[in-house]
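Below is one structure, written out as structure tokens; the observations come after it.
A single protein chain has been removed from this complex, and every other one stays in its place.
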Amino acid sequence: MPSPAEVFGRFVRFVGELLGSSSLRFEIGPTLVVLGVLLVLLQLVARPISRWVTSDTAGLAGVARAMALAAESGTDAVVSLGGAGITRATDALGRLQTLAALPILGHVARAAARSGIPLRVLTNDPIAGVMAAATIEAAHASTETPERHGRSRIVMVGEGRSTIAALAMTTRARPAAAFAVGSLREEALLHLDGLRGGAGSIATASAEAAQAPSLLLSGGAALIGPEPFQAIADLRTDVEERTMVMAANRLIVLAIALILVGSALALAGVVDLAAFLAGTGRG
Amino acid sequence: MNDHSRALTRAAPILLIIGLAIAWQAPDVGWLRLSDAESKRAELMTSALDALPDQPRVLIGYDPDLGTYAEIRQTARALLADLLARDGRLAFVSLTAEGRALASAELARLGRGEANPTRLLDVGFIPGAEAGLVGLTRDIRAGQLDDGAFTREVELEGIGAFDAIVVIGGNDLGPRSWVEQVMPRIGDVPLLSVTPIVLLPEVEPYLAGEQLAAGLTTPRDGAAYRESLELGNLSRLVESTEPRPLPLLLGMLVAVAVLGQALGARMLEHLRSAGSRSIG
Partner (left out) sequence: MRRPTLTALVVIIGLLLLADTLVVNAALSQLAGVAVDAAILVAAGAALAGVAALGVRRVQDLWRQRGDPIGAVFVIAGMAAMLAAGLRPGSAGTTDPAVQWLVAALLVPIGATLFGLLFVTTLGAARRALATRTREGILLVAGALVTTVLLLPLSGSAGAGLADAATWSLAFPIGAVFRGLLIGIALLSAVYAARVLLGIRAADE
């Protein structure tokens, strides 16, 4: 039977072989960039800072009023989770936006639960539908209104971004409030025009840069660019949400500093910082 | 809005369609030109293709979107014909359902055009989106039963068999996903793309950073590239008619008129209210 020292030696040799047979996939610069994002996030998670200034850009904090109006008119509220879904054949940014839409759905669902308003959630992905159903159920549980849960429903419209846009355009429903939160791409204006046409008010949120003008043109409150990811931090006092936004803010400041310093260095002909950090030209 | 305005608003889309139909049938005029005479993107694409080895093996990531396919279809077909004219061997793979449907149709069209079948390989549909892209870098299985030499090379060498990757993008999975998931896992293989203009903001930084070797991102770049081609008898594989610039001009002029009228009315109202405030 090997002694503890021998076991330890074998383990060290194993780790050494493992490290020896490994290499970095990217150059050192891009690797440090990826690790830097994690380190900034972990630093704040370990030591969250409590000072916070709320900026509710889309007016989502006032969603209770929209729900009160819906209660008076006897209509419902509709929430569209965008066209990306979770398991659809789309890219990670689209999926992340769907994940970021769920806390906002939870906020709207809690307001709807308190007012007794049924929610209609539109999605083109089955897993997103399951997660939305769980979010609504959690909202009713947290507001102690389980008896109202059965009135809300998840509408699975079928595969495709154009499908959910077409449904929004052709539905005859007239909800008191409409929310479109998630990935909206070229179908964005069709989707939002369809939702806006029958609804009393509309709030939109999408991190698709190319569709920022569509969201602004659609009328109503709009969260564009990175704002959908940080909106929920303004709506509830959740440490993890605010930590994420603070981490991102620190990275944005760092990015701005790098751009300024890198531009100065590149103009002076000293070094090309962009190539070092991004590994450009590596193919 | 008075009755006259209401009637005009309702009739406007029909009038627009009629106008576009008339413009589509009208003869070409010399002072209209869709292509950009000095399209750097088109030149870059041609240079990137010229830099490929003889008889290049090219992986075609065919994932256009049904809604935007009409915009890039002619350019995509011209690029495929150009690659075949350079004795290229093309392997088609799709990661979206719409892309797979369009890739199948494109392969069928190439077959009807009597393209050399030994130069075409249908890898098929790979599910899982970006996970599928990562899986593609590990091994590739041809979708059809085919024991041709090209198939054997691809199955033996995997993605390393290819001299270039061309991404025909659309709405969901485009060049960005290939740059993020595939390029770090393979060597220096040039990545080229044809994308609709809606993807221009996200593709432009990759072109500027040379993570994309070349890309045709606007209809004008596509038109300039198509003008530069000399395909010989493979011209049968491209569309015989180019997009008509006259209907395009008409649509753009309608947009300018509508936006200009609305903006002008708004500015006039602002000036009138400012004037009345100063008088008051």
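Every chain is named by a letter (A and B) in the order it is written, and numbering of its residues begins at 1.
One rule holds for everything that comes next: a residue touches a chain if its C-beta (ideal position, glycine included) is under 8 Å from a C-beta of that chain, and two chains touch if they have at least 3 such contacts.
These figures come from a predicted structure and were not determined experimentally.
S.K.: Per the definition of touch given earlier, which of B:Ala7, B:Ala255 or B:Ala274 contacts the omitted chain?
M.R.: B:Ala255
S.K.: If I consider the whole complex, including the chain that's not displayed, which of B:Leu49, B:Ala129, B:Val194 or B:Leu237 touches that chain?
M.R.: B:Ala129
S.K.: In the complete complex, the non-displayed chain touches which residues of chain A?
M.R.: For chain A, the residues touching the absent chain are 18, 21-26, 31, 34-35, 37-38, 40-42, 45, 86-89, 92-93, 96, 99-100, 102-103, 106, 125-127, 129, 138, 142, 156, 158-159, 162, 165-166, 186-187, 189-190, 193, 207, 209-210, 212-214, 216-219, 224-226, 229-230, 238, 240-241, 244, 247-248, 251-252, 255.
S.K.: Tell me, which residues in chain B touch the chain that this view leaves out?
M.R.: Chain B touches the missing chain through residues 13, 16, 30-34, 36-38, 65-70, 98, 100-102, 104-105, 107-108, 122, 125-129, 131-132, 134-135, 138, 184, 200-202, 204-205, 220, 245, 248-249, 251-252, 254-256, 258-260, 262-263, 265-266.
The rule is simple: only the chains that are shown with their structure count from here on.
S.K.: From the C-alpha centre of chain A to that of chain B, how far is it in Å?
M.R.: So the centre of chain A lies 29 Å away from the centre of chain B.
S.K.: Tell me, which parts of chain A touch chain B in their complex?
M.R.: Checking each residue of chain A against chain B gives 25-26, 84, 88-92, 94, 159-162, 185-187, 209-210, 274, 278, 280-283.
S.K.: Which positions of chain B touch chain A when the two form their complex?
M.R.: Counting only chain B, the residues touching chain A are 65-68, 95-98, 127-130, 171-174, 176-177, 180, 183-185, 187-191, 196, 198-202, 209-211, 213.
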